[in-house]
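Once you've had a glance at the structure underneath, I'll fire off some questions.
A single protein chain has been omitted; all remaining protein chains appear in their positions.
Let's turn to chain A:
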Amino acid sequence: MLTALIRRAIQAIFVILAMTVIVFIGINVIGNPVDILINPDLNQAERARVVEHLGLDLPLWQQYLHFLQGLLHGDFGDSFVYNRPALGVIMERFPATLELALSAMFIAIVVGLPLGLYAGLYPERLSSRLIMSGSILGFSLPTFWVGLMFILLFAVQLGWLPSNGRGETVGFLGAGWSFLTRDGLAHLFLPALNLALFKTSLVLRLTRAGVQEVLPQDFIKFARAKGLQEHRVVLVHLMKNLMIPVVTILGLEFGSLIAFSVVTESIFGWPGMGKLIIDSINLLDRPVIVAYLMMMVVLFVMLNFIIDIAYTLLDPRVRLDGGN
């Protein structure tokens, strides 16, 4: 277990390093932040001073080495725009995105799992067919379009729910959370639903496929031959096998929920990391972009590891270090 952990950590470091190199080169190609950030009215001397201050006068490889040096001291550099540490700027926005992603995940599981189970157990029913057709919509309608439709319907036409911002937040664990207040919850609902739509369809179809794969197996028949009640056959014998692929995919998808909440956050004006990164790319705020992408890599690596651990808990046949 411990060796597996250490091996993962080392792998993660290499992945992160490779990632920073790619990002550094990539960002340099996109454009020069000097053109955007610096007031065109400044004279040449002032201009040179700012460029030097930002460290942009050095060749790329030296900039990169500087960056690595800072990294060793836990310093991701200062944001060009906010003039504060980039990591701090991101972390301020992190709770909002986390809240949105967790809410979306919650909806996906609470809606997708039971519906998928139902559609898998009674595939011939009309209601099951409707559920499956619905999931195709959830899969194929573009998020931004659905988001706009939600706003049009619930915010503009019906006026039931707000369409912008986080609403009232309550401080808890050193961050503001929307879901603790009525107003915040109302603000959270539409973007979370929008973000959850695709994942719900995914969970639903995954669950249904799992049911159809596990149900014909002999051990299900044997469980019935033992005279077990149907709820035990379904909730224990079926579900425990079913959860293995579902948990794996959900774990990976959670990372993508956080990383790709960009669209939803932009549409609903949700002040999370997704919106920040879009703004930063527009302004070529390199330190923020780099720090954000690194954070995403760390997040994915960590999620993968957590999934592996969950996997061993769910499936006794799997061991992390290959046997006892």
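Here is the rule we go by: a residue touches a chain if its C-beta (ideal position, glycine included) is under 8 Å from a C-beta of that chain, and two chains touch if they have at least 3 such contacts; residues count from 1.
The working rule: contacts and distances are computed from a predicted model.
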item	value
Omitted chain (choose from "ABC-type dipeptide transporter", "2-oxoglutarate ferredoxin oxidoreductase subunit alpha", "Phosphocarrier protein HPr" or "Peptide/nickel transport system ATP-binding protein") - UniProt protein name	"ABC-type dipeptide transporter"
Selected from A:N32, A:Q62 or A:Q217 as touching the chain missing from the view	A:Q217
Residue among A:T200, A:N241, A:T264 or A:S280 touching the omitted chain	A:N241
Interface residues of chain A (partner: the chain not displayed)	216-219, 221-230, 232, 236-237, 240-241, 244, 314-317
